[in-house]
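Just one protein chain is left out here, and the rest sit where they should.
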Amino acid sequence: MNWGSWSEFWNMGGHGGYVWSAYGVTAALVVLEVLLLRARLGRARRGSSSRRVRPARAPGGQGG
Amino acid sequence: MAESSPPRTGFHLFRYAAPPEFFRLAGRAVPCFGVLALLLGGAGLYLGFFVAPVDAQQGQVYRIMFVHVPAAWMAMFIYVVMAFWAAMGLVFNTRMSAILASGLAPTGALMAFLSLWTGALWGRPAWGTYWDWDARMTSTLILLFLYMGFMALHSAIDDVRRADRAAGVLALVGVVNVPIIYFSVQWWNTLHQGSSITLGKAPSIATPMLAAMLVMTFAFWMYCIAAALTRARAIVLERERDSDWVRALAGEGA
Partner (left out) sequence: MTGALWAVIRRDLLLALRQRGDVLNVLLFFVVVITMLPLGVGPEMGTLRLIGAGWVWVAALLASIVSLARLFAQDYADGALEQLMLSGQPATAIVVGKILAHWLVTGAPITLAAIPIAVMFDLGFERAATLVAALALGTPALSLIGAIGAALTLGLRGGGVLVTLLVLPLTAPVLIFGAAAVEATAGGLSPAPDFLFLGGLSLGAAALAPWAIATALRISLE
């Protein structure tokens, strides 16, 4: 074991702010991605996707 | 077209090029990868914080390495995989390949961003500045721009198949460029530093540190696969919205 006490752990040798900001934002963004993906999949399942995705039309129908 | 139904003959390579097949397979795979990510992540963090010793020069703050390095590797790796699927999509004209590429991009961009963020937070206590334009960080920043360019181009084109193909070409051009960019940025950096190249962000790397780093890298890898597959599944449902099998799914309320 590396740490004498929990407060030592959180302190990270004086660099707690840096370490936990790094890990914290990583964890937060990962969780955010997971939540957003689950929401997106749920919406898509229910057939009410917010993205309007138009399938390809016949040639001449697009281009500007 | 062989796309819409699995081939009956022996060669099943393109079976999962059919969206419903992919959807089902990925649906079973994602939880496995998710669980692996959690287990490996837990193990890696334990190794990183409770087994790996203090570093002689950097003290405790070097432990940021255990997220910084995996994120950086994933950012690069995902771009290559993305380019691979883009190439598959262009060569075989399979929609599923392009969907996989699109599913990977945001996760790759996230990894690139995290690499930069954690790198900055590591750099400040360890080397004095949040950002110092070193070769690796600058290359990662450019990589982030390449990811965002891919996503921007795809969303700028209304016709989704044209978007797939155009972004695919961009991804291929990017993947050819990435080694060149990396090399030239390294050259640029040593040029302007004058003194000897400072290689190690992690100086002498002790075994427990290496172990923790590798385990965390695998954890990130498993996570990225799960995230990309989930996104691909969502894209499949969005695009195939009007087809029978998707309607049936919505009806099930599953």
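When the chains are written out, they are named A and B in that same order, and each has its own residue count from 1.
Here is the rule we go by: a contact is a pair of C-beta atoms (placed from the backbone, for glycine too) under 8 Å apart; a residue touches a chain by one contact, two chains touch by 3 or more.
On a predicted model such as this, the values are computed, not experimentally measured, just so you know.
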Option from B:Val54, B:Val176 or B:Leu210 whose C-beta touches the chain left out:
B:Val176
Under the stated touch rule, tell me which residues of subunit B contact the chain that is not displayed.
90, 142, 145-146, 148-149, 152-153, 156-157, 159, 162, 165-166, 169-170, 172-174, 176-177, 180-181, 183-185, 187-188, 191
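The criterion applied here is as follows: only the chains that are shown with their structure count from here on.
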Rounded to the nearest Å, the gap between Cα centres of subunit A and subunit B is 13
Touching residues of subunit B toward subunit A in the complex: what are they?
49-54, 59-61, 63-64, 67-68, 71, 106-107, 110, 113-114, 117-118, 121-122, 124-125, 158-162, 223, 227, 230-231, 233-235, 237-239, 241, 246-247, 249-250, 254
What residues of subunit A sit close enough to touch subunit B in their complex?
1-3, 9, 12-15, 18-19, 21-23, 25-26, 29-30, 33-34, 37-38, 40-41, 44-47, 49, 51, 53-57, 62
